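For this view, one protein chain was removed and the others were kept in their places.
Let's turn to subunit A:
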């Protein structure tokens, strides 16, 4: 019903008056008035974010904090309970509220309430502190101080379940390092938490979450938990069947942490299958449990082909697809489902095949334009995963405007994590074995990739180069020329000499693809007085990293497969240092422990000494003078079969050419 504007203004002003009045009453000297005001405030803000913010701006938190301190001095239990509860409500799920409570100095007073003789006061204090510890803003608890550990144990040993819950919340919030995990294990916390698995519903949940925190990525803690008592692991397994969905989820998460930390545990196919089905069922929960279940599911599947196969057999793709089709998905749920699909499609072609046949791709493409950055990132990760299919890349299934256009837009997303994820998907999609790379260029993707390759952020430079390297892979001449003109020779040589070795390696891999294919493409490394080739030579001379050596040697090998001028240019790079009196880098590479590097080096020699090339004979003489031929002769029984065969090819060529030394 329409309401006159004046009526609205009047209502708002009366609300402000009432609120100001409430604030006055909180500061009243009359205990009864103060108590009623605190209760009223608490009731108004419970579960109401807008009201919390409104009263926060009115300065309610310092006022309540003051009331708490006064009540503490006078040991007024009712006032303590209400003021603690009001502060807890401000802190509940509301970071600005937590900040205000901490700034008001109430934290120490709330801790002091835990020693109060009245159980109700203790309970209110513990409840309030739990709210605070659920926020990242809560102060870090130092477990390494003996007194603190004793205090924590006293909380966990309490008869009051809110207090034990507080102890668990402190662990969940503050236990981050292996040292802290170890300290908690040594103090007997695992044992205590295991006993709480048989406590009240809230104790079970708190205990499961704390156990997962202490065990996560700490195999020693995982083994201790499993071996300390026979009951421990079976209690967690039993809780995965609990009637409360949240308990089931937390039990699953705890089991996943144990398995991911120590893969030797929970290898039984039965438990693995059960976890898959349980989590798929929990996804149906309309609340937070459903949201979190998708993340737990991703964690269960991550890097594990066997579990991905089980999930596939449990129709996980279809189920996730059904969830994705629902309208108005909450961003976190949306993100979780996309990430779960990404994990499922990360290794198995059968999953990708099902994903594509259900046309999930269209829904994922829609998510690329979602307003929330985390959803856009998850959509890119999902796309990256499904585009690992060479079978689909060969069929040109991804190089389509409906995918490429929104993806290219994300390359200049304000969020770096979105940019990095988009680069991951782009890198795969541009491999495209068909001749459709032009679609990407037409959408403006090349310009953006080149821009990002010059970013100040090395991660962005690296990922942009991954994309450019794959775009260059088997590209036709027109495409190569466009990439080179956009990138320019000076930029490319700077990237080869980038301060970060992983960027150097990618830049060299890009040049390797540039000079592959049509013979004419070798000309690019000679542009601008050969600055690219010189940069490669310098890097190869100076590097100690095999990966850089491998890519660099393949660039030289590809150039050496060209004409006489190209071969001589490579010879110049190989022997430059010899002429300066130092060891040639190729000798170092031929002697490397890395068989791939030895292979790359020997291919260069093969290409330089192809018997049909006119200058082969003189090059063999020069290689012999530089002790390269004698080095190759020592490699006839190389432990790597690849190297052995190529050594045999090279020696055969030397013989054909008639070097006389073989």
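To be clear about the criterion, a contact is a pair of C-beta atoms (placed from the backbone, for glycine too) under 8 Å apart; a residue touches a chain by one contact, two chains touch by 3 or more; residues count from 1.
Convention: contacts and distances are computed from a predicted model.
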Hidden chain of the complex, named as in its UniProt record, picked from "UBC core domain-containing protein", "Eukaryotic translation initiation factor 3 subunit B", "E2 ubiquitin-conjugating enzyme" or "Glucose-induced degradation protein 4 like protein": "Glucose-induced degradation protein 4 like protein"
Of A:44, A:89, A:427 or A:631, the one touching the omitted chain in the full complex: A:427
Contact residue for the chain not shown (choose from A:82, A:164, A:294 or A:389): A:389
Contact residue for the chain not shown (choose from A:141, A:334, A:603 or A:654): A:603
Omitted-chain contact residue, chosen from A:348, A:372, A:405 or A:497: A:348
Residues of subunit A (touch criterion as defined above) contacting the omitted chain: 305, 309, 346-350, 352-353, 384-385, 387-391, 394-395, 424, 427-428, 431, 433-434, 466, 469-470, 472-474, 509, 512-513, 515-519, 550, 554, 557-558, 560-563, 567, 595-596, 599, 603, 606-608, 610, 612-613, 641-642, 645-646, 648-649
